[in-house]
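So, chain A:
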Amino acid sequence: MQDAAAAKHDAQEFEPKVVAFLCKWCSSAGSDLAGVSRLKYPANAVPIQVMCSGSVSPIYILSAFNKGADGVLVSGCHPGDCHYLKGNYYARRRIFLVQKLLQFIGVEPDRFRMSWVSAAEGVKYAEVITDFVNDLKALGPQTKLKAKR
Partner candidate 1 sequence: MIPVEDIRARAKDLLQSGKVRAVLGYRRSTAGLLAEPAFMTTADETAALVLDPTCVGNLALYLVNEKKRMKHARQSDKRPLGIVAKGCDSRAITVLLQENHIRRDEVIVLGVSCETGGMIDTRKLNKALRGKGATSAHFEGEGGVRVSYVGGGTILPGKDVLADRCLECAKSYPLDADFFFGEKVDERPYGPRFAAVSAIAEKGSEERSAFWDAHFERCIRCYACRAVCPMCYCDECVVDSTNFIVGPTTSADEKADRVRWINRSATPSENAMYHMVRAMHLAGRCIDCGECERVCPVNIPLRLLNTMLEREALEMFQYTPGIDAEQPSLISSFRDGDPNDFVR
Partner candidate 2 sequence: MSENVYLPQLARIVHIKDEVPGARAIKTFRVEFMNGGGFDHEPGQCAMISVFGKGESMISIASAPTITDYKQFSIMRSGRVTTAIHDMKVGDVIGVRGPYGNKFPVSDWKGRNLVFIGGGCGLAPIWPVIQTAVANRMDFDKITVFYGGRTSRDIMYAAELEKLRGQADVHLSIDSPEEGWEGYCGFVPANVMDKPQRPDNAIAITCGPPIMIKFVISNLREMGFADEQIYTTIENKMKCGIGKCGRCNVGTDYVCVKGPVYSWAQLKSLPQEY
């Protein structure tokens, strides 16, 4: 029984589903750069481009989990570099709170990530995704917010 459970959680078998909200100006451009540099990272994360990390409403994140995401990434410009000056500062505050809340109800903190990836940080983007997916593999499927219909 235990072995079976362990096997189920085997990193090989479980492919986490990830949604990555990328701001148009930095992180999306950074992920483009990762592509241009032909870096390799796991294919688990589907990017959704948004204008600014500041536009990511907490409900987007929660909804992604509800629809079955095992992990959610929000990525924006480094503080001070926001194309819209301060959008990422608002995002940071909001997302800090979302993360605390997720943590509080017992969602593993590693299921949710925020990162700053600039347009020049293709390598960092690849690393963030790789690292995130590895974390998620170890965690197994997300069940708490996923709708069972």
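Candidate entries met the following condition: all candidates are chains of the complex that A comes from, given by their letters.
Operating definition for what follows: contacts are C-beta pairs under 8 Å (C-beta built on N, C-alpha and C of every residue); 3 or more make two chains touch, one makes a residue touch a chain; residues count from 1.
Note that the structure is predicted; figures quoted are calculated from it, not measured.
Evaluated over the candidates 1 or 2, chain A touches in this complex the candidate numbered 1.
Put simply, chain A touches candidate 1 in their complex at residues 58-59, 62-63, 66, 79, 86, 89-90, 92-94, 96-108, 113-116, 128, 144-149.
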